[in-house]
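Just one protein chain is left out here, and the rest sit where they should.
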Amino acid sequence: MAIAAHEETVHGSGHAHPSDLQYVYVALFLGVVTGAEIVLGYRHPNALIIGSLLTLMVIKFATVALWFMHLRFDSLLFRRFFLTGILLAAGVYIAIMMTAFQFFGNDTTSVPLNKIPPPARITR
Amino acid sequence: MTDTIVHAPIPDQSEGHHTSTGLSNEKLAMWAFLGSECLLFGGLISVFLIYRNKPVGVGPKVSQIYDIPFTSVSSFVLLMSSLTMVLALAGIQRGDHRRARIWILTTAALGATFVAGQVYEFTSFVREGLGYTTNLQSSAFYTLTGFHGVHVTIGIIMLLSLYTLSLRGNLPTEKAETVEIVGLYWHFVDVVWILIFTVVYLIHP
Amino acid sequence: MTTTGGKLWFGVSTLAFFAAWAFALGSDFEWFGAFVLGTISAGAFLLGLVSVATGDGDVAATADPAAAEVPARRSLPAFWPPLAAFGAGLSLIGLASHGALLYAGLGVLALVFLEWLVQGWAERATGDHEHNRKLRNQLMFPLEVPVVAALGVAFIVLSFSRVLLALPKNGSVIAAIGLALVVLSLATLISFKPTAASSVLTAVVVLGAVALLAGGIVGLVHGERHIEKHDAEHKSEHVANAEETHP
Partner (left out) sequence: MALTEERPLLELTAGDDEVRQPLGSFRRPTSTTGWRSWITTVDHKRIGILYGATALTFFAIGGLEALLIRAQLAQPNGQVLSPERYNQAFTMHGTTMVFLVIMPMLAAFANYLIPLQIGARDVAFPRLNALSFWIFLFGGLFLYSGAVLDQIADNGWFNYAPNSGVLYSPGHGIDFWTLGLQIAGIASLLGAVNLIVTCINMRAPGMTLMRMPIFTWMALVAQFLLLFAIPVITVALFLLMFDRLFGGNFFVVQKGADPLMWQHLFWIFGHPEVYILVLPAFGIVSEVIPVFARKPLFGYPFMVFSGIAIGFMGWGVWAHHMFASGAGPVTVAAFSLSTMFIAVPTGVKIFNWIGTLWGGKLQFTTAMCFAIALVSQFTIGGLSGVTHSISPSDWQQTDTYYIVAHFHYVLFGGSVFGIFAGFYFWWPKVFGRCLDEKIGKIHFFTWLIGFNLTFGPMHVLGLQGQPRRTATYADGMGWNLMNLLSSIGAFTIGVGFLIFIFNVVKSRNNVVTDPDPWDARTLEWATSSPPPAHNFDISPTVSSLDEWWHRKYELGDDHKLHRREHPESFTAATPPENIHLPSPSYWPLIIAAGLPFIGWGLIYSYWLAGFGGLLTFVGIYGLVLEPSVDPDAGHHGHADTHDTHEPEPAAVVAGAAEAEEDADQ
């Protein structure tokens, strides 16, 4: 699974964490990206807009994970654990959307909703 | 017989590394847990996305009543709370407990602002006619965002507990890792909101 | 000197007094409830006087001052009596007005009862004050820390969401960003002032809490702003069409 056959090296405490100011810069960057996202969000959604929104989302995600969650500096093992989770989640759930629900195509509900009788009232 | 055995000196004994990899057990556990959480939130997000594409029988669509400006502010607040969280950690790692406390408290306050915003959002959505049971989308929406909100709330409770511990002197610099682990949880919750904000709020058909 | 017992009765008296007024105003001067609360207030005041006069009936305290040579039990400042009175008052008001207040009051009473009991026990558990304190904390921290933290979250969230709901739509956006910026800049300021005493931080937090509480109450009294209801299917189609031009 996430751990490969070889051992992780012992991480020293010597690696330099960023200074407070650097963290502030990272946060400012995140703020700017969020601003860009909001502006894009007001556009009529087409493939390009959606694509750039998703890209910005990934950038933000990665920035927080790498800087604030220290994945940049910490052991590779942590990164593998997290990535395994993310990739598995992305894999199985995108597979559901694609295969079963044809999420990226048209809607699959064939019966118009108003044709289905309302559920009987259940009292317990 | 055992007293004749001479064991080779164990290299990682001296430097305070107790573990085979030199990584802290607690941090590793937290990362494993976060990996697991990915599948939890992934499931809720995909259920919402799938059900959002379905027609609603009753009530408004969620996307009709989004208050994007307000949600943007909420996202900004949560993002900034990640900054303050990391500053708190940097503080306690330097042994600067005063700053660490200030930033922990700030993070908790920002988190609470976010949750307050969510309560406001939910209330106004309900007033607009989108109750939890109204339609498919509403159930999925409230469950997803509510679940995230509960995570934030638990995070705040942990932060306030840390604050109390720190005030009582039970959070010395050696235990900075406790703050780091709570921080990991906090950032994770933030990262999930980054996903939700884009995928649920900004991109809608 | 006001004794511990005296504090309790005076607290009850004060709270009952205010409760009587609150009840009277809230129930449009329904006399019976206000009369009962007023009587409680007066009775508690009398009992308080008796309690002070007799020094809580403590024989040792009045009889032999020389006996004070015995090392005094170090009591923590007991704010339980006024709090108990507050809880009692709250539940009385709740009884007359709103169920939630009753439950809140009963909750406060139960908590005070528990805390007082444990403190009373712990203070004479052993002869070692330090050890007593440890025992008490060991027993009560698991309850206190999460409950206090949860109450803190609930306090901020409920108060501030009332404010947001009362404000107009754009106002709530501004209020939210405003609060966040105020919190951030205050924190930055304090963190850059290493000389600032910890009392400054406490003062800021207390002031903020009071402001938030006031805002929450004002918001509650003002009521929510009018929010238009989207209901029918045809209307949602109408809005869907409008969405083509506006996100």
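Letters are used for the chains, namely A, B and C, taken in the order the chains are written, and counting of residues starts over at 1 for each.
One rule holds in what follows: a contact is a pair of C-beta atoms (placed from the backbone, for glycine too) under 8 Å apart; a residue touches a chain by one contact, two chains touch by 3 or more.
Values in this document were obtained by computation on a predicted structure and should not be read as measured data.
*Asks:* Out of all the chains shown, which come into contact with the hidden one?
*Replies:* Contacts of the omitted chain with visible chains: A, B, C.
*Asks:* Tell me which residue among B:Y66, B:Y163 or B:Y185 touches the hidden chain in the full complex.
*Replies:* Per the contact definition at the top, the residue touching the missing chain is B:Y185.
*Asks:* Which of these touches the unseen chain: B:K61, B:R127, B:H151 or B:H187?
*Replies:* B:H151
*Asks:* Name, in rising order, the residues on chain B that touch the hidden chain in the full complex.
*Replies:* 1-3, 5, 7-8, 10-13, 18-21, 23, 25-30, 32-33, 35-40, 43-44, 47, 50-51, 54-57, 132-133, 135-136, 138-140, 143, 147, 150-151, 154, 157-158, 161-162, 165, 175, 177-179, 181-182, 185
*Asks:* State which residues belonging to chain A touch the missing partner chain.
*Replies:* Output for chain A: 1-3, 5-7, 77, 84-85, 88, 91-92, 96, 99-101, 108-109, 113, 116-120, 122, 124.
*Asks:* Given the full complex, what residues of chain C touch the hidden partner chain?
*Replies:* Interface with the chain not displayed, on the chain C side: 4-5, 56-61, 70-73, 75, 121, 124-128, 131, 135, 138-139, 141-143, 145-146.
We take it that only the chains that are shown with their structure count from here on.
*Asks:* Could you run down the chains that neighbour chain A and chain C together?
*Replies:* Both chain A and chain C are touched by B, going by the contact rule given at the top.
*Asks:* Averaging only over C-alpha atoms, locate the centres of chain A and chain C and give their separation in whole Å.
*Replies:* Using C-alpha averages as centres, the distance is 41 Å.
*Asks:* So the centre of each chain is just the mean of its C-alpha atoms; given that, what is the distance between chain B and chain C in Å?
*Replies:* Here the centre of chain C sits 28 Å away from the centre of chain B.
*Asks:* Based only on mean CA positions, could you tell me how far chain A sits from chain B in angstrom?
*Replies:* Comparing mean C-alpha positions, chain B is 14 Å from chain A.
*Asks:* Identify all positions of chain B at which a residue touches two or more other chains, and write them in rising order.
*Replies:* Within chain B, residues 56-57, 68, 76, 80, 87 contact more than one other chain.
*Asks:* Residues touching two or more other chains, restricted to chain A: which are they?
*Replies:* Within chain A, residues 41-42 contact more than one other chain.
*Asks:* Spell out the part of chain B that touches chain C in their complex, as residue ranges.
*Replies:* The touching residues are 56-61, 63-65, 67-70, 73-74, 76-77, 80, 84, 87, 98-99, 101-103, 105-106, 108-110, 112-113, 115-117, 119-120, 123-124, 127-130, 153, 156-157, 160-161, 164-165.
*Asks:* Enumerate the contact residues on chain A facing chain B in the complex.
*Replies:* Against chain B, the touching part of chain A is residues 2, 7-11, 17, 19-20, 23-24, 26-27, 30-31, 34, 37-38, 40-42, 45, 50, 53-54, 56-57, 60-61, 64-65, 67-70, 74-75, 77-78, 81-82, 84-86, 88-90, 92-94, 96-97, 101, 103, 107, 109, 113-114.
*Asks:* Quick one: in the complex, what on chain C touches chain B?
*Replies:* 145-146, 148-150, 152-153, 156-161, 164-165, 169-170, 172-173, 176-177, 179-180, 183-184, 187, 190-191, 194, 198, 201, 205, 208, 224, 227-231, 233, 235-236, 239-240, 243, 247
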